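Every protein chain except one is present and positioned as in the full complex.
Right, chain A next:
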Amino acid sequence: MNKNAFIITNAVLAISALILWLKDEKAVSVFLISILLLFFIFWILVRVVFRVKYTYGISDIFIGDEGGFSLSRLQAVVWAFIIIAYQLSVAIALGVNQMPNAMYYYELTFSEETLFLLGLSLGSYISVKGITVDKINKHPELIKHRKPKFSDIIIGDNGIDFSRVQMLIWTVIALFVFSTKVVYFINEIIGVTDPSQFKVLFNSNVDQFLEFKKDGNETTKGHLPYLPWSFLVLMGLSQGAYIGKKLIPTFKLDDLKLNKEEELRITISSLNTKKALLSNILTKTAANNISEIDRKNIANLENEIAAAQKKVEELNKEMQLIQEYKK
């Protein structure tokens, strides 16, 4: 992401937040503002406090050890970002709440599902990093020496990688669903009129909330943002498939070609040596032969030399075919 794209994104977010605020969609607006604020804090930290030098702009953060965009990094960063933004929006929502000293009731709480989600994405990131570093240690030539492209996140060694595509799709869906839950939670915080409700709100997961509702407790308002467990299991399977595929060696046509070429080269060299040795033997011994048996042995040796020559020619043609195919 270059500088202009970053500015445009922030501008779109700011305008959207303003419009939504004016239309009284305060919860969505607060969430967008918190994302904007997080971008700003990140920018201050990176450019002003630590003065980090970019290679490819802010998108440096998504570039993996192989030198291309990394899906696991992207996922880990986005989830961490959204969860931080969620806490930031809770703080802003308390500020927006009409009650005096509402900020006093702020609690840094997460639903179990949120923690599991963050753990899943970070675990996936660390696993993929481990696999990649191990792969690079064994094959340093795999480091990409080209400008990373955003398409790297769905492109594998042999084109579009289904394990990446499905993980990306599930991640986008999960982000959308989780964001709606965050907006709902923010909306509830903004609307709280009784201070005692904050305690319940910050410490109720969805199961408790539904239980309260069942018991007819109408004063209970909302619950912490969550994702259904079945969806989290699905995310786990999706990440498992992605990591599992990384562990399986990739079928690479170029490597096969190189191996075959090397094999042919060794066989051709060995046959040429055999030919030369048998020719030398024939030259040194032919004059001594006088009998029918000797002549048969000479003929056999000549046949062996001819057969080796024929085989060399066949293998050379095979080698030529492989080299032409390579072009």
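By our rule, a contact is a pair of C-beta atoms (placed from the backbone, for glycine too) under 8 Å apart; a residue touches a chain by one contact, two chains touch by 3 or more; residues count from 1.
The rule we apply is simple: contacts and distances are computed from a predicted model.
Asks: Given that one chain of this complex has been left out, which of "Glycolate oxidase iron-sulfur subunit", "Imidazole glycerol phosphate synthase subunit HisH", "Amino acid ABC transporter membrane protein 2 (PAAT family)" or "Peptidase C14 caspase domain-containing protein" is its protein name according to UniProt?
Replies: UniProt lists the chain left out of the view as "Peptidase C14 caspase domain-containing protein".
Asks: Touch as defined at the start, partner being the missing chain; which of A:I61, A:L118 or A:I298 qualifies?
Replies: A:I298
Asks: Can you tell me which of A:S270, A:Q309 or A:Q323 touches the chain that was removed from the display?
Replies: Counting the whole complex, the residue in contact with the absent chain is A:S270.
Asks: Check each of A:M99, A:V177 or A:L278 against the chain that is not shown and name the one that touches it.
Replies: A:L278
Asks: Extract the touching residues of chain A with respect to the undisplayed chain.
Replies: With respect to the unshown chain, the touching residues of chain A are 270, 273-274, 277-278, 280-282, 284-286, 288-289, 291, 293-294, 296-298, 300-301, 304.
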